[in-house]
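Here it is, the structure, as structure tokens.
Note that this complex is displayed minus one protein chain, with the remaining chains in position.
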Amino acid sequence: MAAIPSILTRRPPGGRPHHRLDLDGSRDLRLLKGPWAKGFAVALAVAYFVIPGSLSETTLRTLCYCGVYAIGAIGLNLLTGFTGQVSLGHAAFFGAGAYCSAYLGSTRGWPFLAYIAAAVVVGLAIGGLVGPFAARLRGNYLAVVTIGLLFLAQHLFTNWDTVTGGGSGVSVGEAAIAIGPLDFRSLELGGLTYTFVQGMFWLIWAFVALTALLAKNIVRSRAGRALQAIRDRDLSAEIIGVQPTRYKVGAFALAGACAAVAGAFYALLQNYVNPSEFGGRIGLFLSITFVAMIIMGGVGTVFGSILGALLVEYGRRFIAEQGADAPLFGIPVEKGWLTTGELNGVLFGGLIVLFLLIEPRGLAALWLRIKTWFMSWPFSY
Amino acid sequence: MSGLLLGAISADAWIETIFSGVALGAKYALVALGFVVVFKATGVINFAQASLVLVGGYLCWNFAATWGWNFYLALLASMVGGALLGLLLEVLILRRMSGEAPFTLIMVTIGILFVIDNIVTAIWGAEGRDLPDPWGLRTYRFGKVDIAVADVWTIGITVLVLGAFFAMFRLTTLGLAMRASALDQEAALAQGIAPKRVYQVAWACAGAVGAVAGVMLASGSGSLNPALGLLALVAFPAMILGGLESPGGAVIGGIIIGLVQQLTALLAPEYFDWIGSGFEVVSPYFVMVIILLVRPTGLFGQKEVRRV
Partner (left out) sequence: MKKQPWLRLLALLLTLALGAAACGGSSNDDDDATATTAAGGGGEEKPAGDPEPTTGFDGTTIKLGVLTPTSGAASIIGKPLAVGNQVYFDRLNAEGGVAGKYKVELDVRDTAYAEATAIQEYNATKGGVLMYTQIMGTAIIKAVLSQMKQDGIAGSPATLDADWIREPNLIPLGGPYQVQVINGLDWYMKKGGGEGKQVCSLAQDDPYGDAGQEGVDHAGEELGFEPGPRVDFAVATADFTTQINQLESAGCEAVVLVATPLDASGALNKAAQAGFAPTWLVVSPGFLKLLYAGDLAPYATEHVKVLSEGGNWGDESIPGMAQMLEDLATYGGDQVPDPYFAFGYSQARAVHQVLEKAVELGDLSHEGILKAITSIDELTFDGLLGDYKYGAIEDRDPPRASTIFKFDAAAPTGLTAQEANYESEAAKSFDFG
């Protein structure tokens, strides 16, 4: 009996407990647990500043796209990974954000932070509008109905041509990308000029960090635990006092906002947007890409969303760039029977299946496993 | 009254449009039946059904056009081929995933879809092909109304497949086993039903029906091309409308969607031009969303019983 109070005090008389032993809830909820996490955060911060100076324009641009998709994937993970609501309509929200850049930013000439804020508001609003309808549907029905959202969005984008430029698309070249004195189109710092892509890398990945932090803070709060309770068993959650509809709508709104911000940045990178990118067949492919990112990265982890975006987008670009000459069964791809485009499709589909079969919790779980192995060494088995 | 209803559109145009809507709906229904048989037995929404449709169509073309087989023999062979492919998918992949969340199962079938679609274009190319079906462009003529022979066959075959499903689910022990195992897998297991067999049969059926759907989509005025998978996307609203587990519902859903699409194309330019061009492409989804808001499990779907 005497042993119990001694565990509850921070410093038991017989020496220090293992540093991994969490004695109260607040320690478990910390953002960065242990020295390794802190070291990793420092390394990331260093990489953030070093990368634009050391990689080629092409690679940097790919990393910019990775960042854009990461923002969207974090949003989808909040909805699918943490709340358990399947959405194949993510591209519609993404498109709404892209048109905020194109119309408000480029056509109407709003300042950067204003149209990004508008994208957040539009995303929240559409998510909040779709949410109550979606909350009525479950699982399989929800998945297919969200596909309907893509077709409705495409029709709207194509026919509302005073805003979207209609089927022939609209340029985003006139949108200002400046925060105060920092113009990210041609960043000037200390007498040095940086290219558009270098500036965008810093801007986008700063927003990735911001989104990740926000998401992380949501999931480790009361609201986040409510979302996960709904995912795990919504009826049980309701019984213990969580209102599923309210939280589901909230999750849809958040996911919508993230996707819209991602879309706004995407439009800036692309310099041009067209309705067909966000609706119909291509929109469905984009939505599927987001889902694939969170599956490969790790469903229900914020960090995994970023890993997934990096893997899927970087991998796709890598095949497109290097695939033509790569030997597949000993024959260079372009000389064999698959084109690089087809190879990309096969690998994309194949990886989704393989991850779900072998490691359904994605790269994040793989990382966790490695970490645990080292943490519990020499008793790792 | 008739003047008000018909307006600028002739009675013949109405009849032809409605018939083409039903024929188109029958094609969607054939695709949707493939979805339903897998869902009913295994609880999986099989996005890869679109690839089974594609593979079936190309197999039939390969047998009939390249190897010169008799068309009906080629159709049967492609059904066997489709069934084998369905079986293979079940044994290699889906079997290992049983009991997973709907989200996971959907994504597995989407992954399969990407792999198969790209391999199909790699093998047979992206060229459009004309299927050497015996119906061609022949039509039956009733007064001034032309009705395509291929469309009549499509409707007939859809009814036939629906009848076969009905007979299988209601009259055979296998069908009973499928229904039981879909209802409650553990209870079915306790009654001595082997779920493996049920799953295999369901996937094989889906493959065979997919092949028929592929051939019917490509016959008559249609053609065989990789975009057939897109048509299968329109079968989603059909399946959802009818309720995921009802074969009869899939057929009715398909016909509703076909009619809605054709009537939109007929009436939109005349009466509601403001809605924007190309609304017939969107209308199936529009109808689906509205019906689902009223009935969240479709017209004939079973209300889900949820337990804590």
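A and B label the chains in the order they appear, each numbered from 1.
Following the convention adopted for this analysis, a contact is a pair of C-beta atoms (placed from the backbone, for glycine too) under 8 Å apart; a residue touches a chain by one contact, two chains touch by 3 or more.
Since the structure is predicted, the reported quantities are computational estimates derived from the model, not experimental observations.
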Which displayed chains the unshown chain touches: A, B
Candidate in contact with the missing chain, chosen from A:A125, A:L152, A:A212 or A:I282: A:I282
Contact partner of the left-out chain, one of A:G81, A:G250, A:G345 or A:G362: A:G345
Candidates A:Y65, A:F207 or A:Y247 - the one touching the absent chain: A:Y65
Touching residues (missing chain, whole complex) on chain A: 35, 38-39, 41-42, 45-46, 48-50, 52-54, 56-58, 61-62, 65, 167-169, 171, 173, 187, 189-195, 198, 270-272, 274, 276-277, 282, 286, 317, 320-321, 324, 334, 339-342, 344-345
Where the unshown chain meets chain B, residue by residue: 9-10, 12-13, 16-17, 20, 23-24, 118, 121, 125-133, 136-139, 141, 146, 148, 220-223, 225-227, 230-231, 234, 261-262, 265-266, 269, 277-278, 280-281
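The rule is simple: only the chains that are shown with their structure count from here on.
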Chain A-chain B separation of Cα centroids, rounded to whole Å: 34
Residue ranges of chain B in contact with chain A within the complex: 39, 45, 93, 96-97, 100-104, 106-108, 110-119, 121-123, 230, 233, 236-237, 239-240, 244, 276-279, 281-282, 285-286, 288-289, 292-293, 296-298, 304, 306-308
Residues of chain A touching chain B in the complex: 80, 84, 86, 133, 136-141, 143-145, 147-148, 151-152, 154-155, 158-159, 233, 235-236, 239, 280-281, 284, 288, 291-292, 295, 337-339, 342-343, 345-346, 348-353, 356-357, 360
